Structures are given as C-alpha cells and as structure tokens.
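Below is one structure, written out as structure tokens; comments come after it.
Only a single protein chain was left out; the remaining protein chains are all shown in position.
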Amino acid sequence: MMTFVAGHISYWLIICLMMVGLYTLMSCSNLLKKIAGLSVFQTGAILFYVSLGKVEGGTIPIVAEGYSIYSNPLPQVLMLTAIVVGVATTALGFALIVRIREAYSSIEEDEITTMDHKDD
Amino acid sequence: MRDNLILRVIAKALIPVILLYAFYVQFHGDFSPGGGFQAGVIFSTAILLYALVFGMDKAADVLSDRVLIALASGGVLLYAGVGVASLLLGGNYLDYNVLADDPVAGQHIGIILIELGVGMTVASTMLLIFFTFARRMVIR
Partner (left out) sequence: MALTIDIFLLLFLIATAIGILRTRHLFAMAMMFGLYSLLVASLFLLMDAPDVAFTEAAVGTGIATVLMLATLAATRRSSEKPRQRFSPSALIITLSTTALLFYGTLDLPNFGDPQAPLHTEMAGRFIEQGQQDTGVPNLVTAVLASYRGFDTLGEVTVVFTAGVGVLLLLKRRRKPVVRGKSHAR
C-alpha cells in the first residue's frame, strides 16, 4: 500500500495541478486569465508525460561511459516540441485578445456576451 | 527605461554572452542538452532584451520584419529541402543515410542542417510575434 501511494502520489499531484488550470479556464471571465489557465493545464499535461519517462536509478538520456540505465528519451522529445508549439499557439490567443479588445473595448467574457446580445 | 544606466550597462555585457550561448546550444546540441528549439528561443531572448532596453526602433533596424519573415520561411524550407535532397539521392524522405558515403556521416550532416532550420524558424517566429505585439503597445 505504501509503495503504491509513493509510486502514484506525483501523478495525483500533477492531476490536481491540471484541474486547477481547468477550473481557471472555466470559471474566470477575463480572457487573459483564461489563457493563463489553459497554459497551466497544458504544462500539467506535459509534466505528466515527462514523469512517465523517468526510470528509477536512471540518468539523463545522453550516452556516456560508465552508465547503462537511461531515462526514456521518447516522452521528452514529444514534450520538448509541444512546449514550443504551445507558446506559439498561446501567442495566437493573445493576438486574438488584442483584436477583441479593439472591437469590444473589453476583455471580460460576460461583457462581450451582453454586447453581442444587445446587437441582435 | 532607456535612461536607466545600470540596466543599459548590464544588458550590454549580457547580450553578447547570451548570443554566443545560443550558438553553442545550437551546434553542440548533438553532444549536450540543447538543439534547434532551445537555441532559437535563447537567441530571440537576447534580441528581445536588446529591444526592451534600447528601444524597438534600434532592434528593428538590425532585424526588419522582411528579414524575419524570410528567415522563418527559410528555416522550414531548409528542413523540407533536406528531405527532398534525400529523396533525390535515392533514399526515403528525411532519411539522412544517403546524404554522404558513410551513413553515420550522412546522419550528422542531416541532423545539423535540420537543427539549423528549426533554430532559424523558432528564433525568427518568436521575434516576429514579439515585434508585432510591441508595435501595438507603442501606438496606444
């Protein structure tokens, strides 16, 4: 039981982290905060993948004399590119926020929705 | 911010070091942690620091939008071009073994070239995004 908890507690904490991000995304009406919540969620998912690649007693995956156990390089590769792609798409989100601010002069979701309903 | 003496002196000392480090990460990425993605981001951080301390106009003099767009698309083209080159030499797409007589040497050439392409695209795209945002900021 103890080994099971010790072996899984980091997964559980990472899931809690992701869920804080998800709640931020859904409950905040400020668009900038929504994007921040999305980033927290995304980082949590990346962290989860990288944590799966860790091998007990292993070292960083760079081949060198005297080491035979290495952590798994595959999740690291996938997540490395995901981080850079993530920031590029986040920047696209920011650009949309700037345009929304210019069109509605607000970045609060509920204000924008009321404005849209007035139009109809 | 342009009048802050301490910031200017520190930035002047730091920027060349960051640029040099970016190139080290780019070309030593085969043997130590690093590669095109990291080098591109670090390179753009140096230019970003320069733009923040010395002003956007001076930074835009060095790297205009035109140059950045050319670099960004050039990086993707270089990457895809390596694939086409390996096709023309009789291998599969992005199979570097055929790029040289010795497969391992071919792999080395291919990896360095595509990492260069990745670095170019990432660095110039990050700078392009930052400059576009910063211009909106100044207008207001």
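Assorted remarks:
We call the chains A and B, going by the order they appear; numbering starts again at 1 in every chain.
Assume a residue touches a chain if its C-beta (ideal position, glycine included) is under 8 Å from a C-beta of that chain, and two chains touch if they have at least 3 such contacts.
Bear in mind that the values here come from a model prediction, so they are computed numbers and not experimental data.
Although one chain is not drawn, its touching partners on chain B can still be listed: residues 25, 29-35, 37-38, 41-42, 44-45, 48, 52, 69, 72-73, 75-76, 79-80, 83, 93-94, 96, 104-105, 107-108, 110-111, 114-115, 117-118, 121-122, 124-126, 128-130, 132-137, 139-140.
Along chain A, the points of touch with the absent chain fall at residues 3-4, 6-24, 26-30, 32-33, 36-37, 39-40, 43, 46-47, 50-64, 69-92, 94-99, 101-108, 110, 115, 118-119.
Just so it is clear, only the chains that are shown with their structure count from here on.
By the touch criterion given at the top, residues 31-33, 35, 37, 41, 122, 125-126, 129, 132-133, 136 of chain B touch chain A in their complex. Those residues of chain A lying in contact with chain B across their complex are 60, 62, 80-81, 83-84, 87-88, 91, 94-95, 98.
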